[in-house]
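Removed: one protein chain of the complex. Kept in place: all other protein chains.
As written, the chain order gives the labels A, B and C, with residue 1 at the start of each chain.
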Amino acid sequence: MRIPCPYCGPRGNEEFSYLGDASVRRPDPAIADATQAFHDYVYLRDNPSGGHSELWYHGGGCRRWLVVTRNTRTHEIGAATFADAGGEP
Amino acid sequence: MPDAVLQARSPLHGLARSGHHGRAGPAGLTIVERTDIAFASVIARRGQRDALASAVRASFGLALPDGPRRVGKDGVAFAGIGPGQWIASGENAGDLAASLRERIGAFAAVADQSDSRLVLHLSGARVRDALVKGVPIDLHPRAFKTGDVASTLVAHVGVQIDMLDDAPVFQLTAPRSMAGSFWSWLTASAAEFGYDVATK
Amino acid sequence: MKYSAFALFREALRGHSGWTPAWRKAVPKPHYDVVIIGGGGHGLATAYYLATEHGITNVAVLEKSYIGSGNAGRNTTIIRSNYLLPGNEAFYEWSMKLWEGLEQSFNYNAMVSQRGVLNLYHSDAQRDAFARRGNGMRLHGVDAELLDREQVRRMAPFLDYDNARFPIHGGLLQRRGGTARHDAVVWGYARGADSRGVDIIENCEVTGLDVVNGRVMGIETTRGTIQADKVGMAVAGNTSRVAALAGLRLPIESHVLQAFVSEGIKPAIDCVVTFGAGHFYISQSDKGGLVFGGDIDGYNSYAWRGNLPVVEDVLEEGMAIWPGLGRIRMLRSWGGLMDMSMDGSPIIDRTPVTGLYLNAGWCYGGFKATPASGWCFAHLIARDEPHTVAAALRLGRFASGAVIDEKGAGAQPNLH
Partner (left out) sequence: MSAPFRLASGGLIDRGKPLSFSFDGKTYNGFAGDTLASALIANGVKLVSRSFKYHRPRGILTAGSEEPNALVELRSGARREPNTRATVTELYDGLVAASQNRWPSLALDVSGINDLLSPFLAAGFYYKTFMWPAKFWEALYEPLIRRAAGLGRVAGAEDPDTYEKAFAHCDVLVIGAGPAGLMAALAAGRAGARVILADEDFRLGGRLLAERHEIDGRPGAAWAAGIEAELSAMPEVRIMHRTTVLGVYDHGQYSAVERVNDHVATPPIHEPRQRSWKIVAKRAVLAAGALERPIAFGNNDRPGVMLAGAARAYINRYAATPGKRLAVFTNNDDGWRTAADARTAGIEVVAVVDSRAAKSELSKLGFSTMSNSRVSHVDGKQGVRAIDVVGANGRATRIECDALAVSGGWNPAVHLTCHLGGKPVWNDEIAAFVPGTRPPAMYAAGATNGAFTLSRCLTGGIAAGAMAAGDCGFDFTPITQPRADDEPAAVTPLWHVKESRAKAFVDFQNDVTAKDIALAHQEGFGSVEHLKRYTTLGMATDQGKTANVTGLAILAEASGRAIPQVGTTTYRPPYVPVSFGAMAGHHRGRDFRPIRLPPSHAWATEQGAVFMETGAWLRAQYYPRAGETDWLQSVNREVAATRASVGVCDVSTFGKVAFEGPDAAAFLDRVCANTLSTLPVGKARYALMLREDGFVQDDGTVARLGPEYFVMTSTTANAPRMMQHLEFCHQVLWPALDVGMVSVSEQWAQFAVAGPRSRDVLCKLIDADIANAAFPYLGAREVSFGGVSARLFRLSFSGELAYELAVPARYGDAVIRAIMAAGAEFAITPYGIEALGVMRTEKGHVAGQEMNGQLTARDLGLGRMMSTRKDYIGRVMAQRPALLDPERPAFVGLRPVERSARLRAGAHFIPVGAAATIENDEGYMTSVAFSPTFGHWIGLGVLKRGPERIGQRVRAYDPVRNGDVEVEVCSPHFFDPEGARLHA
């Protein structure tokens, strides 16, 4: 695959590390059912066949974490953005 | 401390022999190891990117690039390696990191990286033909121009490539600890064209 | 018709006119006691053992394509029971025991070949980690031998002992490990189940699960609605999709694993060898092709195809341990969909939906597990309680913390 890094341009996926579903959010540990929430966050995934937004780390390039929307059936990539909005809040 | 001043060693110490190597005849490329360039990483503070840019303009007369490009003047250069991140370099710049901290430290985290990398300047008619044996990015003049910068993986080694001029001259920097393996790949790739090694 | 040398001889003399289909092309009946979704090795083995061990024969196996079209027919055919953790080892050893009598049991030559599985180690720390595993195997009564460099050299002189980036220090050997002919396993179970009354229904895709008041009532398929008292899922890479039909969310991601075969060559390697400083395993099929593989492609995918970097990595690793392969050619590569679980170990359990059972999370190790997976899944479905050797392979382990993490890689499927 070629991942369109918003900083470096399209690069082979061998430059990246993958961390799966980008839609899960780390829960607030203060909430009542934090244990259940963390269980779901750490372990449960939709694992869809089709559109998927996922985390890729460009360790072989700009060392940015990216959110990539990719079709898991066709591997077609929609968008790739910086996970932290380019470090510019 | 009683001893004389410490002797510095280049990453290629004992590896690179000056002279002609590979195929006999005119050299297809020339490889120069540079040990006279200081490097420092510059990371903009949250929300301080613009302040940093103006500080850089004020101190060095340089417009900090937004993308993977480098700007330079009077031997000092800034190369974009990521959003809000640059590698500054200076030829014979002494303690570059210290002077950067002094001038732009209020807006950026600065770390000396002068010793962290093997620095090579590659030139010659066949330099691109040798580099394609490991460089995955497109180095064609239409695609990679003077002032362009790329961080990528070459032969399993993380490498930063700066195009310094159209001659062409490319600057490749690789992690110091991997200098030997990187050199093994580079020389194997260049041998077909014949190459000269010089040190500066 | 029983397969035998005699039958073969007789048929040869009459132009093979007597052979009948290995399994019927069954059409769906309106109701079954048990419906197994997935006509791969695990699903067919489950049906086979439901019939042979539990006397349940009103069973249908639904396959959306042809049987064995998934991972059962796209793997590197390795069988072994050399696991580190108790939760796994007892299960995989039970599988190995079943392999050892399988062909006589279902009257099909699956070419189970106990030629030995040799895991190379490349450092003292890795040696000790392998010793921990080998000792655990021995505590389970499983065969394991820790070989030093010279013993490995005698077994596999063609490996690189002199110029390797990661020198070979020795290996952990399980002699009872080996290989089996993957398609034959599928066809053998299918034929065995069919002959006992199980309906094997191909080209029948599940499109919905009828769940009423938390209980499964039946299945919508491309070939109509089928009522079922109990439904078992054994669909590997499609687990999340099928489970979603019942509103379930699971600790599973689907990833592509590639497998490779070389051109046929004369016998060159007599056991299965795995590379300890990377992710590479190789053996040789009876036809002569080198069968090998490496790491998964590393990202969620339902596309049955591999990527190029992994192909390069795998062939680099092949050259790294066996430099003589330089002029041997890779003939074919293919990709299968792995149901990678969050701790790298499988799940054979009930689900929150009554009557719906789950068999998943096989990662890239499903083939070797086929017999025990079917055996234990059949037991679970028939008795509604987990089999003892699968007692640890439960869904609840992620909440309790009793995860079975062989690699110690944590909750990241693509690292297992």
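Things worth noting here:
One rule holds for everything that comes next: a contact is a pair of C-beta atoms (placed from the backbone, for glycine too) under 8 Å apart; a residue touches a chain by one contact, two chains touch by 3 or more.
What you see is a predicted model; the values in this text were computed from it and never measured.
The residue from C:E53, C:E316 or C:E385 that touches the chain not shown here is C:E316.
Interface note: of C:G41, C:G73 or C:G218, the residue touching the hidden chain in the full complex is C:G73. Among C:T46, C:N75 or C:Q114, the one in contact with the hidden chain is C:Q114. Residues of chain A that touch the chain left out of view are 1-2, 10, 12, 17, 19, 26, 29-30, 34-35, 38-39, 41-42, 55, 57, 59, 63-65, 75-77, 82-85, 87, 89. Summarising the interface, chain B meets the missing chain with residues 1-10, 13-14, 22-23, 35, 41, 43-47, 108-117, 132-138, 140, 142-143, 155-157, 175-182, 184-185, 188-189, 191-192. Contact residues of chain C toward the unshown chain are 3-5, 7-9, 11-13, 15-16, 19-23, 25, 66, 68-69, 73, 86, 89-90, 100-101, 103-104, 107-115, 122-125, 127-136, 138-141, 144-146, 158, 160, 163-167, 172, 181, 183-184, 187-188, 202, 262-268, 277, 284, 286-288, 303-305, 307-308, 311-312, 315-320, 323-334, 397, 399-403, 405, 407-411.
The rule is short, and it goes like this: only the chains that are shown with their structure count from here on.
Chain A and chain B have CA centres that are 30 Å apart.
One simple way to say how far apart two chains are is to compare their mean CA positions; for chain A and chain C this gives 29 Å. Centre-to-centre, using mean CA coordinates, chain B is 49 Å away from chain C.
Among the residues of chain B, none is in touch with two or more other chains. Residue numbers of chain A whose C-beta contacts span two or more other chains: 12, 14. Per the touch definition, chain C reaches chain A in the complex via residues 238, 240-241, 244, 249-254, 298-303, 307-309, 342, 398-399, 411-414. If you check the complex, the residues on chain A that touch chain B are 7-9, 11-12, 14-15, 59-64, 82, 86-89. The residues of chain B lying in touch with chain A in their complex are 44, 46-47, 49, 67-68, 81-85, 136-137, 150-153, 158.
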